[in-house]
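Note that one protein chain is taken out, while the other chains of the complex remain in position.
Labels A, B and C are assigned to the chains in the order they are written; within every chain, residues are numbered from 1.
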Amino acid sequence: MAQDQTLNTTPMKAKHDADARKKFLGKTIEHIDITKNPGIVPVVEAMGHMAFSSRDLQRAADIYDRMLKDKECGVILTLAGSLISAGLKKVIVDMIRSNMVDAIVSTGANIVDQDFFEALGFRHYVASDELKSGLFDGELREHAIDRIYDTLISEDELRICDEVTGKIFDGMESGAYSSREFLREFGRYLDENGGPKCADSIVYEAFKRDVPIFCPAFSDCSAGFGLVAIQAARGDSPKPTWDGGKDFYELTQLKIKNKETGLLMIGGGVPKNFTQDIVVAAEVLGHDAPMHKYAIQITVADVRDGALSSSTLKEASSWGKVDTVFEQMVYSEATLAMPLIVGYAYHKGSWKARTGKKWSQVLEQQPAGVA
Amino acid sequence: MAQDQTLNTTPMKAKHDADARKKFLGKTIEHIDITKNPGIVPVVEAMGHMAFSSRDLQRAADIYDRMLKDKECGVILTLAGSLISAGLKKVIVDMIRSNMVDAIVSTGANIVDQDFFEALGFRHYVASDELKSGLFDGELREHAIDRIYDTLISEDELRICDEVTGKIFDGMESGAYSSREFLREFGRYLDENGGPKCADSIVYEAFKRDVPIFCPAFSDCSAGFGLVAIQAARGDSPKPTWDGGKDFYELTQLKIKNKETGLLMIGGGVPKNFTQDIVVAAEVLGHDAPMHKYAIQITVADVRDGALSSSTLKEASSWGKVDTVFEQMVYSEATLAMPLIVGYAYHKGSWKARTGKKWSQVLEQQPAGVA
Amino acid sequence: MAQDQTLNTTPMKAKHDADARKKFLGKTIEHIDITKNPGIVPVVEAMGHMAFSSRDLQRAADIYDRMLKDKECGVILTLAGSLISAGLKKVIVDMIRSNMVDAIVSTGANIVDQDFFEALGFRHYVASDELKSGLFDGELREHAIDRIYDTLISEDELRICDEVTGKIFDGMESGAYSSREFLREFGRYLDENGGPKCADSIVYEAFKRDVPIFCPAFSDCSAGFGLVAIQAARGDSPKPTWDGGKDFYELTQLKIKNKETGLLMIGGGVPKNFTQDIVVAAEVLGHDAPMHKYAIQITVADVRDGALSSSTLKEASSWGKVDTVFEQMVYSEATLAMPLIVGYAYHKGSWKARTGKKWSQVLEQQPAGVA
Partner (left out) sequence: MAQDQTLNTTPMKAKHDADARKKFLGKTIEHIDITKNPGIVPVVEAMGHMAFSSRDLQRAADIYDRMLKDKECGVILTLAGSLISAGLKKVIVDMIRSNMVDAIVSTGANIVDQDFFEALGFRHYVASDELKSGLFDGELREHAIDRIYDTLISEDELRICDEVTGKIFDGMESGAYSSREFLREFGRYLDENGGPKCADSIVYEAFKRDVPIFCPAFSDCSAGFGLVAIQAARGDSPKPTWDGGKDFYELTQLKIKNKETGLLMIGGGVPKNFTQDIVVAAEVLGHDAPMHKYAIQITVADVRDGALSSSTLKEASSWGKVDTVFEQMVYSEATLAMPLIVGYAYHKGSWKARTGKKWSQVLEQQPAGVA
């Protein structure tokens, strides 16, 4: 089909009415800067003597600080939920800059549709309160504006992001890549094109500091449109493809090479399960890998429905994935809990004595498999 | 590394004490059979005149019935959460047998770790109430028993399932496959080995009736261990790989070829987002595909945290993915709501006048891409 | 103040535009009739072999059936949340008619604003979906229409209900009354005025069958306006007053006289706590009262915030209030779970061999305190 080979990057039925769009896309989301807020420390410390979520939050913050003090420990951050659009980007970038994280496993949305999207110069916008009702979503659609609960995005800009991913893929050699390898190319693209067009970028910072990023459901994001485009354009001819099995193999290799690990999980979903599973995968490959030694999860999910996002860390321990001495669930929406937990650990400063693991180099120096 | 090439399929540190295991693995989960319960219809009808979740549930059941009456409409079922282990397998198998579903998009856990696992002759077990506390998860681990909230699985049996997936991959020609193509081979494996070793199997029934199954995070399940094994064994040599971009391309082709679609979503997660996104993917490929005409989601997730699982169907409409005339969220745990909704539609019988779309054949007759 | 003595029973600023009101108040809520649905039994039985909420629900239904088989056991139903407006009235009336409940402890809203209100001839109405957004609440206010999530009430009619409560109080002798004594007068009022002006009424049926009803926060409902009116009219002169301590004393007397008790709790709140506390109150009065032997709670509340509504029945057992052999939490919205649980017990029929305790007579035959 002819259409399949020239991509359509403009929402077909939308009015592209600049005035109307300005009405909606006026006020930008600004990312919180925890490095400027040492006042977080005494608040979190006081919470440790209270009850309910505040006590849990302090314990989680303390466990994260322990992870950073434990020099053997590799720290893996997992991300699910719309975190970057919600203003948490700089928290994560500061974690990378301060050697507070060694690998990231995320939904594609956070990394591509939101972080890489902002690195291309685009922004997220504050939705006015009445839009949350859903009653104006038809009008938003007419103006090609996408809504994430109380936040707005220009679909036109998102289509450009989709398109850039396709161009990057198109410029790569044929072969099977992990999402990590693709995302490294995204970082390189930014680096070769004058750096990110915004103050901070996870994809860029991780590229510069050799922090690998995995998106185990990589086709389920803006990059998926790029992958579809290249499938459509090249059919069965040689092309770069996303080899999801390689993702799992690579992350497992990190566990094998750096036995002690700690998890800081924001939300649940595929990133949480995928990362917990590498303990079992290492064992399947014949390595006696210990369970994740430290584990924190921030979530609003409810344990009682049996979904993975809400399964407790104790439950993960029955599967041999997570140790239970230093584990803590924090039941809170992430925009409240994450700045407090990471801010606490940042200002406690244990990361200053820590060296980054530079796991991207580890993976590149030793190619996959039999070698 | 030598270890990487002979797989270790036994949990290393577990005691394999048959008596202790019998204590835990005594009582099996039994799957509910909605076909025997016509009494569901008047209960759901009465709920339509009440308030809160009961009214929502009746409206969702009615929308599902409308989908089945609308002969143009292709019905896509998405699955997230531990549904098969929870006793919902037969509901889904009966949907396949009755032409009530044309494609399934699921987490890998439901399809491989749970349905295919049962087809290999294994079972899920009822956990006693005190195990839910998490305080006995260390003991469970010692006996290689995995816990999903109030349900237990033998890890030894799960490792056999992992191993079988690896063997199936190993017997396939080298090349890039979608998860759908792999799962079709899982169905063929069952067919060539005497059928499922249990009364009902989604993988098998879907194979026999040409209902494609997609797992867009396919490495995040029991099959992922098979994928890792083959990565370890063959390294950069030719091998079957999972091409996640092909999943997205194939599901989008179905939307292009069968414009009218309805979604029955159990839980959210990647299956929900991935399936909603094919509307945009079709447009990116230059096709004027309409939004999903019908959409139902059963979930316990809370809209206020911005996670995808909980984003409303109205919100999806701002993205141009879901139409809002026939959409309904049902806030309920799935084991309560799914039997009532599907049972209602089953006994209303609109499916009797419906023909299955046989979408597996559609995808196989026309190869991907430019041809 | 002059105003304080002539009551104003019309919402002051509302437009009383009949046409506009008809637009909103068109479709009535209809109460589900579980007596006509024996098909509930096999569905609930099948749920007992599944996982998550379905298994919990079946166990709760079984415990309720056990309570009814246990002839020593007095059954107390507690009600919180908008249950009558949601269509659950007939379920409760059928429980009273079938000797399936011996006392009711409720929020005032369920009993006065909703049940007594319907007995006066008024109805609840289905709100259209967009009203749930809250964006039209200003318009509703202009038309004196009150909203409960997806349900509407005429404020004019509710003010009549307020006024009737005031008239009933005004006709009573001066003195301190329990809410039970007041509510018995409400039943008598209906009886002497031609019975309820609708098919079923909890207040009326409980009056006829000697089932006492307590509202431990009695001033927090439509009756509260009647109490305020009489305070305003009579000041420090003799008048009927609501003596809330007498409520607690009376309910405790029932526990003392009928030691074995079971609780069916819909929602939490004051009714739950108040009823659990009578075990301790009996002990404070020197009686060796056993804990509540059976306890079921249906709730959507989350245990992790420490609120009373969500505190588990195990936690109540640390307080010596609830035994833990036959206790079950069911995490579900009540309109889904209550018809299934009560419908199951109704059609199992154990109530047929049971005699009502006629606790209203017990309380009236022996006056409070020292006599």
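Here is the rule we use: a residue touches a chain if its C-beta (ideal position, glycine included) is under 8 Å from a C-beta of that chain, and two chains touch if they have at least 3 such contacts.
No experiment lies behind these values; they were computed from the predicted model shown.
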Exercise. Among the options C:30, C:156, C:283 or C:364, which residue touches the chain absent from this view?
Worked result: C:283
Exercise. Which one touches the absent chain: C:115, C:155, C:181 or C:200?
Worked result: C:155
Problem set entry | Contact partner of the left-out chain, one of C:119, C:217 or C:295 | C:217
For this session: Name every residue on chain C in touch with the hidden partner chain.
Result: 1-9, 11-13, 80-82, 85-86, 107, 109, 134-135, 137-138, 140-141, 145-151, 155, 159, 162, 176, 216-220, 224-225, 227-237, 241-249, 252, 267, 269-270, 273-274, 277, 280-281, 283-288, 300-309, 311-312, 314-315, 317-320, 324, 333-334, 367-371
For this session: Since one chain isn't shown, list which residues of chain A touch it in the complete complex.
Result: 29-33, 36-40, 42-43, 46-47, 49-55, 57, 82, 85-88, 124, 126, 148-151, 331-337, 339-340, 343
Seminar exercise, completed: chain B residues touching the chain left out here are 51-53, 130, 133-135, 302, 304-306, 331
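One rule holds in what follows: only the chains that are shown with their structure count from here on.
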Seminar exercise, completed: If CA atoms of chain A are superposed on chain B, the rotation in degrees (nearest 5) amounts to 180
Exercise. Taking each chain's centre as the mean of its Cα atoms, which chain lies farthest from chain A?
Worked result: C
Problem set entry | Same or different residue numbers at the chain B/chain C copy interface, by half rule | same
Exercise. Where the CA atoms of chain A average out and where those of chain C average out, how many Å apart are those spots?
Worked result: 48
Seminar exercise, completed: Chain centres from averaged Cα atoms put chain A and chain B apart, in whole Å, by 24
For this session: Express in whole angstrom the distance between the two chain centres, defined as the mean CA positions of chain B and chain C.
Result: 41
For this session: Identify all positions of chain C at which a residue touches two or more other chains, and write them in rising order.
Result: 51-53, 331
